[in-house]
Every structure is written in C-alpha cells, then in structure tokens.
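Yeah, one chain of the complex is gone here, protein chain that is, but the others are all in their spots.
In this document, chain identifiers A and B correspond to the written order of the chains, with residue numbering beginning at 1 in each.
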Amino acid sequence: MSAILSVEHVGVRFGGLVAIADLHFDVQDGEIVSLIGPNGAGKTTAFNVMTGFLKPSQGAVRFRGTCLDGLAPHAITRLGLARTFQRTSVFPDDTVLDNVMIGLHRRGAPMSRTSFRDALLGRSGAGERALRDRAEALLDWVGIADRAREKAGALAYGEQRLVGVALALATDPTMLLLDEPVSGMNASETRVFVRLIEQIRGRGITILLVEHDMPMVMEVSDRIVVLNYGRLIAEGPPDRIRADPVVIEAYLGQGSAARQAAAAVLEAADA
Amino acid sequence: MSRFLPLALLAGLVVLPLALGPNPYLLNALIVTGILTIGAMSLNLLLGYTGQLSLGHIAFFGIGAYVSALTSLGFDVEIGFGLRVVHAPWPAAVGFLLATVAAGSCGYLIGRLSFRVRGAYFVIVTISFAEVVRLVALNWVELTQGPLALTNIPAITLGLPGLGMWTLKTKLQNYYLVLAVGTLCYGVIARLVGSQFGRAMRGLKENEPLALSVGINATRTLTVAAVISAAMAGAAGSLYAHYLRIIDPDVFLFATTVSMVIMVVAGGKGTLLGPIVGGLIFGLLPVALRPVMAPEAQWIVYGLVLIVILFVMPRGIVPGLSGLLGRRSAPTVPVLEASPAVQR
Partner (left out) sequence: MDELIQHLANALILGGTYALLGIGLTLIFGIMNVVNFTHGALYTVGAYVMYLAVAGLGLNFFLALPVAILGGLLLGAAIELLLLRPFRGSDIDTTMLVMIAAGIILQSGTLWTFGGVAKAIPSPFPEAPLQIGPVSLSWLRLFVLGAALALIALSYALINRTKLGLAMRAAFQDADTAALMGVDVRRIYTATFALGSSLAAAAGALLGPVYVVFPQMGGLAELKAFAIVILGGLGNVTGAAIGGFILALAEEFGAGYVSSGYRDAMGFLIIITVLLCKPTGLFARAERIG
C-alpha cells in the first residue's frame, strides 16, 4: 500500500486565529479513515484545505504524488479527489436526476454534440441519453432511483446526503472526502449508509470522513485521526483510539455537548 | 406539448405582419420590440442562467451599434502621436459580424476581469463599464460625432452569390431580419441551456461550492456565458443601428438596460420563453399606453408593474402561469428497483 493522500504539516490561520496548527497524516490507498475531534477542532477547515477551497498558511497537501498547492477546487476534483458538503449537498432547484447529470460534467464535452435542430426542438441526442443512463445507474446504486424526478431541495435531509454522494461519485473519483455524511440520519438510515460506504470502497475508492457519530466511526473506519485545537492528538485503529486517554480527555475537556460525544466514545468502547 | 410552443410562437410571428396589413406604426413598434427582446434574451443568459445581474448590458448593445455603424460609414481619426486611422466604408453585413465579434470580445474582457467580484460589486462594475463607454461615445467626437449622432447609416444588404442582392430598406424586410436573428439566438440559447454547459451554469447559480467540487470551472463557464450574451446583445445593437439609420450616445442609457431587465424578470428569468413573453408585453405596452398617457406616466406604470410582478409572481409570468395551469404535474414515479447498495 502507498499513501494516496498526504497532509504535510498543514497550518491555517485566519488573522490571529489558529484554525489548524500543524496537521500531518497520510491516507493509504483503499483505506477508510475517519477524522474526528470536538467541535471547532478544525476538521471542516482541513477538508477545505484538501479540496482547494482554502489556501493553507503553511505546509502542503499531496494527492497521488501531485502537490495541490495553488490548484482551484475544480482542478483538484479533476485529479480524482471528490468531496461532499456538510449542509448544502445538492443543487436544490433541479431534479435529482439533473443533479447527478450536473455532476457528470466531466463526461460529455462541455457542449454536447446534440445537434442544433434536436436542441431546438427539445429532443435529446445520443450523448445526452448516455449521460442520463449513467446518472440513473448512479442513483440506483446509492438507492434513491425512486426520487429521480423530484426536486432535490424538497427531499428529506438523509436523502439529500445520498444525492450528494451520487454527485461526488459522478466525478469518477479515486478518493472521496465525506463531511459528516450521517448527521441528521436516523439509526436505520445510518446503517444503510455504513453499507454504502463499504460498497464505495469496494469500487476501489479510498475514503476519508469527518463524523460525530462515534459508533458509526468505530464501525466503519480502518484508522482514526483525532484532532483537537487544530492539532493531531492521536492516530490509530479504532481499538486503540477508544482506549486512548488523551482522546477521552479531549472530549471531556469541552462543554456539555462535547461531554455527550465523550460518552458516545466510551459507549462505543463498551460495545 | 411545450416543445411545440416555441414553433407555434414562431409561426405566429411569421404571419403576424400579413395579419396586420400595412400598418407602419405597429410594424415599427414590433421591430424595436424585437430588437430589445433579443437584448433581453441575451441578458437572460447571464441573469437567468448564471444568476449574475449585469446592469451594464446596454454597453454591449451600444458597442454593437457603434461598431456596426462605424464599419459601414467609415471614419478617419487621429489616435495620437500623429498617427491616423482611416477606414473606408465596408458593407453593413460585415458591420453586423464585426459588431457581434467586438461586443463578444468586450464580454470576454468584462467576464475575465469582473467575475472575481460577485453580487452587489458585480452589478456596480457592470453599470460603471456602461457609463464609461457612454462617456467615451459622448466625448470622442472625432470618431462618434458625440451628441450630434452618427447619421446616414446604411441599411443592411444581404447577397447570395449568383442570386443577387437585397438591401433591407422596408419595415417588412427589417421585421423578418429581426425575426430571423431572434430565432437564431433562441436556437443557440436553447442548445446551450440543454447541454452540459447549461447544467454547469445552473449548478454554479444554485450552489457554487458544490458546482466547483464536481469539477465545474466557474471562471471559464461564466466567461463563456458572458461572451455569448454580449455577442448577442451586440448583434441586436447592430440591427438597431441599421434599422434606425441614426445613433447617438443615448443608446447607452441606463433606462434601456432597465427595460431589458424588466422584460426578463417579468417574463421569467432562467426560462427560454420568459424574455420573449416579457419582451412582447413590455415592448408593446407603450403602443397601448401612448394614446392615454405621457411617457413619464408610462414609466411609472412600468415601475409599478415590476413591483407587483416581483411581489405576486417572483419567478415571472412564464413559470407563474405554468405553475397555475398545473402543467408541471409531477410525472408518475417509476417503480422502485431495490438498490444493490441497500439490498443484502
């Protein structure tokens, strides 16, 4: 195995505020790795750096040997590194099918070869049909084919998450970053999602996820990276992390919300 | 059903002059309305499909008008350092093509430079651009005659080798020319919007970070949209110059941009037919209002109508009506085939 993604001593500062002090870790090809930590630990910031939405103040990110420094988000996606978003994971005014077809942007040429007359008459050409088939197959695969004709913005929260995953998969990634994919899902939806993650890995896609749902993280991850105050405080397989006193201390040191999360960590340790 | 609507509309517009009979006043109103509607269609590409409110759109229209007029009239100006640029008159049809290219190039420039700023800033940059261009047209008297206007602009001559030449002098000929250009623009926009490029534009408008994350290049997409939009506005400006045969710096008035914006917003931004419906209504409204009220009062009516439409049908007449008619009935949901990911 070799490192597909390397985060090399990345730091992010907003004015005087340090969001990430010094983050350094690798993700191996084919792994499922979770990035966890109390609220404000810098997890989403780390995602934004890896996907080009934020420029790091120091350090660099390498993906499959390419330094991502200075690359725009769309260029990073084209290298095969896709992501989902925490809150707004869909194009709300389009149908679910059109959402995925937007995601298939890299497929058809920017102006597909539908003939002028066909477009004028509102018919769709062969290239268009191939795109549609592919989009439908993807929706089928993540399990929301029955929602294809509905407006994405009208879907339930959990379903929007699935559309977001289908969108990311539409870019044909070799690695996928999932930002709190199961928040807002109920227990059974979460179980289904865990299986989906394993299926995605089965397609040869490496996964890095940020998540608060500790039982889910413990179940799905090969390895866990723990952040606190913008610093890496622990790294290792779930068994080691759930017993790590530094991690438990980090969660306990926070307010009541964090205490609950800590309780979840301990609970997961019991399970 | 709806795919035949544009064709039915086109057929209606083709036979309209025959139905009206010889009525130069009405035909004139239709031609000017048609030209402004092409402008509105081009504006819709930016405002409706990419969500960028360009309030300087008239700059591209005016640049098209001036480039076309100057190409066909010729000019002789000093550009400093004792250098003179002399240009002999070229055919008006060449002017039309150059107008399209020149306006498109300006669209490229503005697109490249200003899509880095969005929202309120973008609006203000575009207004400023239009105002600077107007001031240049007003003050570069040697080239543009300034407020004295460019006059005697020739009518467009169309020729096919071996078939002869036609100079489009009558109103009827100009009507069909405008209709042909409008149809062409509609076709181009329809094709763009239905393609992957159209989806990229919609994606950027609805959720930009997400669009970037699926690999859509924002600057490139918006710039291409701006170039096409500006080129079409330039074509409309050229038609305007060769139809009226006289233009002055007032073609750059902010009020004309506002008219186009009203057409797009009232008709339905982000719909293919919206700007046409809005264009016909607000282009022909003056014909209906002229006998009963002064132009100032007409503008007050426009303002009130715009506010009422924004309040009652914020998405515009076309989506509002199709919503009312229930045309957008949800298609029956296909039977669910259990997903391989969920099965097991």
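General remarks:
The rule we apply is simple: a contact is a pair of C-beta atoms (placed from the backbone, for glycine too) under 8 Å apart; a residue touches a chain by one contact, two chains touch by 3 or more.
The structure displayed is predicted, hence computed values, not measured ones.
When the whole complex is considered, the residue among B:5, B:94, B:307 or B:321 that touches the unshown chain is B:307. Across the entire complex, the residue among B:13, B:36, B:53 or B:99 in touch with the chain not shown is B:53.
Among B:246, B:297 or B:321, only B:297 touches the chain left out of the display.
If you put the hidden chain back, the residue from B:120, B:148, B:292 or B:324 that touches it is B:120.
Counting the whole complex, the residues of chain B in touch with the unshown chain are 51, 53, 113-114, 116-117, 119-121, 123-125, 127-129, 131-132, 135-136, 138-139, 209, 254-255, 258, 261, 265, 294, 296-297, 299-300, 302-304, 306-307, 310-311, 314.
One rule holds for everything that comes next: only the chains that are shown with their structure count from here on.
For the pair chain A and chain B, the distance between mean C-alpha positions equals 41 Å.
Contact residues of chain B toward chain A in the complex are 2-3, 7, 186-187, 190-192, 194-197, 199-200, 202-203, 206-207, 209-218, 330-331, 333-337, 339-342, 344. Only residues 51, 53, 72-75, 77-78, 82-85, 88-94, 98, 101-112, 114, 116, 119-124, 128, 131, 140-146, 148-150, 164, 167-168, 170-171, 192, 195-196, 199 of chain A touch chain B when the two sit together in their complex.
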